[in-house]
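With one protein chain removed, the remaining protein chains of the complex are shown where they sit.
Just so it is clear, A, B and C label the chains in written order, and each chain counts residues from 1 on its own.
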Amino acid sequence: MDMIVIMRSSATEDDVQRVVDRVAELGLTPHRSTGEFRTIVGAIGEKTPQAREQLEQLSGVDEVMAITQPYKLASREFHEADTILDVRGIRIGGPHVNIIAGPCAIESRDVLFGVGKAVKDAGAAILRGGAFKPRTSPYSFSGMGRKGLEILKEAGEELAMPTITEVLDPRDVGVVYDYADIFQIGARNMQNFNLLLEVGKTDKPVFIKRGLAASITDLLMSAEYVLSQGNHRVILCERGIRTFSEETRFTLDVSAVPVIQERSHLPVFIDPSHAAGKRDLVPALALAGIAAGAAGAIVEVHSCPDRALCDGPQAVLPKNFVQLMEQIRQIAEIVGHRVTLWGREDAAPRRPAVGGWAG
Amino acid sequence: MDMIVIMRSSATEDDVQRVVDRVAELGLTPHRSTGEFRTIVGAIGEKTPQAREQLEQLSGVDEVMAITQPYKLASREFHEADTILDVRGIRIGGPHVNIIAGPCAIESRDVLFGVGKAVKDAGAAILRGGAFKPRTSPYSFSGMGRKGLEILKEAGEELAMPTITEVLDPRDVGVVYDYADIFQIGARNMQNFNLLLEVGKTDKPVFIKRGLAASITDLLMSAEYVLSQGNHRVILCERGIRTFSEETRFTLDVSAVPVIQERSHLPVFIDPSHAAGKRDLVPALALAGIAAGAAGAIVEVHSCPDRALCDGPQAVLPKNFVQLMEQIRQIAEIVGHRVTLWGREDAAPRRPAVGGWAG
Amino acid sequence: MDMIVIMRSSATEDDVQRVVDRVAELGLTPHRSTGEFRTIVGAIGEKTPQAREQLEQLSGVDEVMAITQPYKLASREFHEADTILDVRGIRIGGPHVNIIAGPCAIESRDVLFGVGKAVKDAGAAILRGGAFKPRTSPYSFSGMGRKGLEILKEAGEELAMPTITEVLDPRDVGVVYDYADIFQIGARNMQNFNLLLEVGKTDKPVFIKRGLAASITDLLMSAEYVLSQGNHRVILCERGIRTFSEETRFTLDVSAVPVIQERSHLPVFIDPSHAAGKRDLVPALALAGIAAGAAGAIVEVHSCPDRALCDGPQAVLPKNFVQLMEQIRQIAEIVGHRVTLWGREDAAPRRPAVGGWAG
Partner (left out) sequence: MDMIVIMRSSATEDDVQRVVDRVAELGLTPHRSTGEFRTIVGAIGEKTPQAREQLEQLSGVDEVMAITQPYKLASREFHEADTILDVRGIRIGGPHVNIIAGPCAIESRDVLFGVGKAVKDAGAAILRGGAFKPRTSPYSFSGMGRKGLEILKEAGEELAMPTITEVLDPRDVGVVYDYADIFQIGARNMQNFNLLLEVGKTDKPVFIKRGLAASITDLLMSAEYVLSQGNHRVILCERGIRTFSEETRFTLDVSAVPVIQERSHLPVFIDPSHAAGKRDLVPALALAGIAAGAAGAIVEVHSCPDRALCDGPQAVLPKNFVQLMEQIRQIAEIVGHRVTLWGREDAAPRRPAVGGWAG
């Protein structure tokens, strides 16, 4: 039963008949049930995208409810096992917890290499850094562009860490592909559908952040855009939604983690830095996300945040990141997960013994 | 006084001194005031974008408040008179009220010409129709593309109406420029900054819809992106925000109209169709917006909405649009405005006597 | 069909059977439909309040949807005609538009009589004034209490205006009953169910403001509390909801007016003053509400707002209220309504020729 059409109590027999006819005309099988107050008409079969909207408008119809979810490839209903991705030997999803860390923006070779070394030593698996920065103001620093990508690639190779960076524009998908390991789609681009289609045509993982006002269904539909192009390597990220609450920049919806896990097989990360907007709150939110079962966190770290060109107030200092990693590691275990400690001695055996990767 | 740094009650003399020094280092003039419980440090001068974030992180600082708005070109503070745009002889802004109407998507030549004729006869000034449709689902109809643009241009010429259509991708700015009179930036692209920069480099008006989770400051910053590129022809549009309220698709924030008018000189429209999501509610919201002083409304009209490929449930029927236009006309007058009745006999004298426009 | 139980695609035959059995056990008639992917079980009959919650938990159940609304007495489904109340000769609801005006709090005899006279002369029908004020801070002025009620009653009699005042505490229902004509239930007490039950036992009209986070269903359920006690004189009021938008104190959800009118027969007012929080925005919101079809507005007016003890910033000056009333009167007519001009010469014949009311 794909949809249910609920008739008003005032609907006439003619109204019901017209709905039954239109359901059939749409290629679905109608199924009528008469209740005490209301009649409902079920519609069985694969619905076309407009069917629901069109039925909703017929005379005597109160509401049309879709029973099946609008996404298929992203749904756990049709893909029961957790998706586990492999990125340069690191496994993402399932029981694996990975921490992505680094500065908000790539500002210089020195800062990126310094912070990268520190977070790797602390146990971070993947290196982040923005070369194209979406900024609310046209007068703010908007990233180093291609030059930043070059530094990121070098840092990733030198530190032997996979890298992630944001892509903002469909025209930049090619260049970002050349320099980074994971595409990040920011919250403000979660419904930039052409951008989703472009990264969907590549074979690199796509890390999609939930939009500020996006429902979980919306987020899974954005994943569906990428999946529908043949790229099955999608990671989702809760990064805070916009609510009336003013005390933090956004409200981290920690319940998104178990809700998405129930509905989808894709890995779910959390971003405590952008949600909080203030470094003092980052550890509590990061731990909350890991305790809720997230597959990882993306954390901004900066060695000198009060000189940062972007989002300094939310960047954690390297020394505090060390302690946070230790707590993350312990909490992950309590909930049956395991942190990938890529940069640490004890992680060495898990690195690929051979492989084409220079790092 | 550009910013105010508020120290914690526990801040030491050293903390205050460090703030004073950093303010000076940032090229601003510090101005210290000692209160009963707290000290504040004012910072006088043109602030750099990062100054606020950096000061916020210094020891002993509780909060940094910006006194001046982050937008300048969009602000009424520096441009007191209402901006009035001229689009093919139609004046937009100030006391002029213009109604934009047409189908959601361009589906065929017949529908667009039929609806276009009907809305023009009823008094609409500008014709709308989408050729590129942003759809939540990758499986939905996403517009006719360039073919749709051709039909739109033809219809505009035949009906002698300026046209508006959405542009989704920076790569399409050129083709949309060739075929339509006004660029529409949809709510989901309000912070697609590269797209804003591209349309900012053209000389055609840009109609920016407020994002689902965008503050009014965010909206004005997006306008600032366009203005900063030299294109001063910007129109804003309130189209409903996302709130907990489920009864309508979005919540039309009608107060955005007077709030924006107080803060900016740019014209503000409302979109009752997308806010409501249901045609029965469209007239009430359209009239509310005009009564609140909006410079116009963008209304979806369809001759056969229960066969529409996109957003049929919110499309008004042509016959109801006639009545709505009449009420809009009357209410506009009560609040001191005047509806442009472009398609009606009495509007004839206001049409340009000569001009390059074929229509 | 009262409820629909949607089974998961993975539900077993046993799961379905258990649902069918429980539906029967709950005194409802089960009605099973098997679809391509899912089975649904309808439940026909009058549902008990817990039935939905209990069914939701059975094995294999995905979701339970209620088809009928949870309110009955407030629903237009069972009471098609608009409710029109008579309060001391003034008719509220249907085509009648009434403006309630006066100061936020009763501060003194002089202010209340002065403002009351001014708003009556301008055309307001009902006098407002708070004697018990709910204040966020325990250190704010919380009203004159019984002394304020005495002044209000006197003013109502002298000006021949019905009065409305807020009641906060079930223990005060008796005293407020003695002094005022209409009980106001504030937004923060919309779900103070014991208070609703108390006013429901009286025979005076109850004016219920929508809570800051209340859905329209929640609001109608609160009306249902009053109606269920036998008091059928209920008026609803949209006064702004809490959203992420910071530019106004609350976001006036103007669409609540047509939505409630579709679902309920009860009159719906709007409160532009509390929604805006700033007097400059009050006229735009008041006119928007009337244009959307509201049965009236409740507006705060003060002769010297910058000396007011409560909510001065949102109080309109008497001279501006005169102009606002005139615009309200004209807009009401355009949407087929008529303002009660109780205090004006032309309204005189509509006052009750005889009656028990001293004024």
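Just so we're on the same page, a contact is a pair of C-beta atoms (placed from the backbone, for glycine too) under 8 Å apart; a residue touches a chain by one contact, two chains touch by 3 or more.
The structure presented is a predicted model; accordingly, all values stated were derived computationally and were not measured.
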item	value
Interface partners of the hidden chain - shown chains only, full complex considered	A, B, C
Touching residue (missing chain; options C:Ile84, C:Ala213 or C:Val322)	C:Ala213
Which of C:Asp2, C:Glu77, C:Glu224 or C:Glu300 contacts the chain that the document leaves out	C:Glu224
From C:Val23, C:Ala124, C:Cys310 or C:Leu324, residue that would touch the chain that is not displayed	C:Cys310
Hidden-chain contact residue, picked from the options B:Ile44, B:Ala160 or B:Val175	B:Ile44
Contacts of chain A with the absent chain, listed as residue ranges	213, 215-216, 241, 243-248, 251-259, 262, 275-276, 280-281, 284-285, 287-293, 327, 330-331, 334-335
Where the missing chain touches chain C, by residue	49-50, 53-54, 56-58, 70-71, 134-142, 168-171, 188-189, 191-194, 197, 211-213, 218, 221, 224-225, 228, 241-242, 305-313
Absent-chain interface as seen on chain B, which is shown	1-2, 4, 6, 9, 31, 33, 35-40, 42, 44-45, 65, 67-68, 77, 242-244, 246
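Heads up, the rule we're going with is that only the chains that are shown with their structure count from here on.
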item	value
Inter-centroid spacing, chain C versus chain B (mean Cα positions, whole Å)	32
Euclidean distance of C-alpha centroids - chain A vs chain C, Å	41
Two or more partner chains touched - positions in chain C	243-244, 246
